[in-house]
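Contents: one structure, followed by commentary.
Only one protein chain is missing; all other protein chains are in place.
The chains carry the letters A, B and C, assigned in the order they are written, with residues numbered from 1 in each.
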Amino acid sequence: MSVVKNPGSASKWYLPGITIGLVSTFSTMIKNLFGRNKMITLNYPEEKYEYGPRFKGNHILTVKKDGSLRCTACMLCATNCPAQCIKIHAAEHNDPTVEKYPISYEIDILRCVFCGYCEEACPVDAIRMGPEWQTPALSGSNFTYDIRYLAYRPNLKGGIQSRLDDEERHKVGI
Amino acid sequence: MPKCKINGKEVDVPQGTTIIEAFKASGQEIAHYCWHPGLSVAGVCRLCMVQIEGQPKLQIACNTEVKEGMVINNNSETVKDTVRWGLDFHLINHPLDCPICDQAGECGLQEQYMQFGKYDPEMAEHKVKKCKVVDLGPTVVLDSERCILCSRCVRFTDEVSKTHELGIFERGDRSEIGTFDGKPLNNKYSLNTVDICPVGALTSKDFRFRQRVWYLKEHNTICTGCSTGCNVKVYYNEEGCWRVKPRYNPDINGYWMCDEGRDIYKFINKKNRLQEITMTEKGVSKVFQAEELLPQLGLELKNAVQKNPESVALILTGQYSCEEYQSLLNLMVKSWGLKNVFHWVNHPESMEQFDGLLLRGDKNPNTKGLLNELDLLSLTQTWKDLEEKLHRNLIKHLIVAGPENLATFSDVKEKLKLFSSANKLIWLSAGIFEGVSSVCSQVVQIPTKTFFEKEGSYINHKGMKQRVTPGVEIVKSALSLCEFVEGLHHDNKGAHFQDMDSALVDTKLKEPLKENFFTATRGSL
Amino acid sequence: MAEANIQNKNNLFQLSPEGKEFVQGELSRYENKYSAIIPCLYRCQKENQGWVSPACIRYLSQIMEIPEAHIWEVAKFYTMFNKEPVGRLHIQVCCNISCALNGGRELADHLCQTYSLNAGEVSSDGMLTISRVECLGSCGTAPMMQINESYHENLNPEKAEQIINELRAKYGS
Partner (left out) sequence: MEVKLLTEHYHRPEYRKLSGYKLYGGYQVLAKALQMEPKTIIEEVKASGLRGRGGAGFPTGMKWGFLPSNHEPRYLLCNADEGEPGTFKDRLMMEKAPHQLIEGMIISAYAIGSQKSYIYVRGEYFDSIRILREALAEAYKAGLLGKKILGSNFSHDMDVYSGAGAYICGEETGMISSLEGLKGQPKLKPPFPALQGYLKKPTIVNNVETLAAVVPIVRDGAKVYRQNGTEKSPGTKLFSVSGNVVRPGNYEVPLGLPLKELIFGICGGLKPGRKLKAVIPGGSSAPVLTAEEALRAHLDYESLAQMGTMLGSGAVIVIDDSHCMVDLLGVIAHFYHHESCGQCTPCREGTGWIDKILHSILSGQGRLQDIHLLERVSEHMMGKTICALSDAAAMPVLSFVNKFREEFEFYVREGRSKVRGVSHAQM
């Protein structure tokens, strides 16, 4: 609890306080004017802060060499998700070596708590937490990310490749 | 009654019991794959090994009968080691595709490995490659790599369905189950092979990839697809029902059920259901709440009956529970004095058919219950009488407790044509049938609850009374016939909901679900 | 020949009248009719250029009234029923232990090389198939090979070649 002392007589006259405040303000302003690289604040949104590589931002669905989704629709991410924000609908793939794939994969990002459990649960490196986090939108429906956004949004440049190779997997019988 | 000791516990079993049955009876755990109580003993998985005092070698529990004074254990180090290795032998060529395997979550291999497994795989060689995603027929898909060759499915087609489509071809670790040269596995019980498959080798086309099993809850009920009344489990979640599996009942269906019965979940689901109470007059439909429409309708009908009993007719199908018939008939026949009650038979020509195993030609779950109720009130009018009365335009008001499962009523269209001579049709049904609203000048459509949403009892062809309990609400405004009657008879709520004679009711249905249904009996072998 | 075999795969198969009689005879010969499967499969193999095709199974199933899956199980289980077309001379070289001690495997490799065939393959003229097989019960006279129904024992590469060439000339004409 903050304790308010009885103001002394000197401080009843506010000028010293104001002066000290102005000195602080102007000294910072001058420092910022002449040493812009040392400035603490950023000019958001023109400038953006670079987070560490392990930052858990918006999800990315990785793709295989041929550009199709890596995800096998096993739903382990959805099962593990504490916020229950992942919805997957699976279907049978024409290629018998693929078998199962998601026809829809939706993340309700407003419910997401960015815990990263989905990434941990994924057995095939199909979902990763990316670096982005500034994703404003105008309507509520824009916060439900679908496959097109999760895997092929423009800044992913055609998709991030998964570390796991299908052929290798099949060779060892997994 | 030989007595034996299993893991130190005294067990008394009938003569001729095998050790594995004694284990089950005494509630002790034993690993096994190939043994199934409904099939012959194959003894090939070699997992149910037990040590019997006085015998040098381990024996398999499924092929050894209990003898007086046997001392059996399966918790010694030798047995545990054998089972650990036995499981490892099963797994060395089993693909690690649990994430995309439909069986995951109810898989015998997963569960038993967790319980008895070795936990340090030593197989460093390449696994044997076999065919994946083999289309076995209209209902089943095979993945040969996942198959552990327990031969349950082959024994099923040989011993139960007797259709002999499946076989194990080749030998050694090249063995594969399959059908001859692409001949389809196409019998009326084919999906039982999926149920008894302890791994994900056989999967149902209908259920494949639709849901992960751990999202599903199960509800014990009976199948209303025909008059056999097989005991089943319906698996559902918040999105609806997904599949039906048989539940053991030695008196009715044993371990099996037919493929036709597995489709009954479809008519429960919301998209196939009548959603609202509507009244259509001159092509204009209006949605009503039950409270506003039914009392008024009740008054109207009551007056009509009392003015001229011949002008109102009630048509009943064998699809509702005994309690519903009782309450409807109590109101209309006993208190109003209605005489025109008719039984709508959907397949009169095949009513008595039976395929020798489970499937019956009578596609109604409660024909017997209905006939009992009609007999009690000595209502003996036949369908012919109805036809005649309709032709003579005697009937103005028609109340039809129509089909719940429209798939088994191929004659709805033709019957509706017959009904069109009435002035007002009150159509109670769970499903949607196109064109009902324009049959008569005034049509009231009332959605009914399916067997999955209500409490009641059904009497099967043998006269066995079985009780069902409500699973989950699917259509909010649906009514059971009891509730419909309550609505009509607004001043005397619930009076017609008669007590059921609970002595006859199958008590097995009353077992409460275990607390955590994700692990309860899921995938139990 | 090879083409004929491929055609055969799709075509319907029928036994000769004597073959049919044989099948009927075998069906009544044993205590249960399933015992007749193996002899009847041999007969089909003989009349179908040395191999058992699915068409043979379908045919047998029909005349024996036994489910196809069962006959196919039996045919697949036993190695002496060829499930793929073979040459007119089916050369089976034993590579099991006693023969291996005396150069059976080398003999098989040598023959494969000489006739530039892989094991199990049919030569382009449809004459030869060389297979490596397990013990044929002629261990004291190793290495040995079986050509169709007869044994040829105490072989060396030259002798084996000579036998094959002679038979080839005989069967070819």
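Things to note:
Throughout what follows, a contact is a pair of C-beta atoms (placed from the backbone, for glycine too) under 8 Å apart; a residue touches a chain by one contact, two chains touch by 3 or more.
Owing to the predicted nature of the structure, the values given are computational and were not obtained by experimental measurement.
Shown chains touched by the undisplayed chain in the intact complex: B, C. For the chain left out of this panel, the touching residue among C:Gln49, C:Thr141 or C:Asn156 is C:Thr141. Only one of B:Gly54, B:Gly172, B:Pro250 or B:Gly283 touches the chain withheld from this view, namely B:Gly172. From the set B:Arg46, B:Lys183, B:Lys302 or B:His489, the residue in touch with the chain omitted from the display is B:Arg46, counting the whole complex. In the complete assembly, the contact with the undisplayed chain comes from B:Ile92, out of B:Ala25, B:Ile92, B:Met351 or B:Leu394. Residues of chain B that touch the chain left out of view are 41-47, 49, 57-58, 63, 81-82, 85-86, 89-90, 92-93, 122-126, 128, 148-149, 168, 170-175. Within the entire complex, the positions of chain C that touch the omitted partner chain are 29-39, 41-42, 73-74, 77-81, 95-98, 100-102, 134-142, 146, 149-151.
By definition in this document, only the chains that are shown with their structure count from here on.
Looking at which two chains touch through the most C-beta pairs, you get A-B.
Centre-to-centre separation between chain A and chain B, using Cα means, comes to 46 Å. Computed centre separation for the pair chain A/chain C is 66 angstrom, with centres defined by C-alpha atoms.
Note on chain placement: the centre of chain B and the centre of chain C lie 51 Å apart, centres being C-alpha means.
Shared contact sites, meaning residues of chain B that touch two or more other chains, are absent.
Residue numbers of chain A whose C-beta contacts span two or more other chains: none are found. Listing the residues of chain C that touch chain B in their complex gives 54, 57-58, 67-73, 76-77. Residues of chain A touching chain B in their complex: 72-76, 79, 90-92, 96-97, 99-100, 123-124, 171-174. Residues 93, 95-97, 99-100, 104, 126-127, 129, 132-133, 145, 208-210, 212, 214-215 of chain B are the ones touching chain A in the complex.
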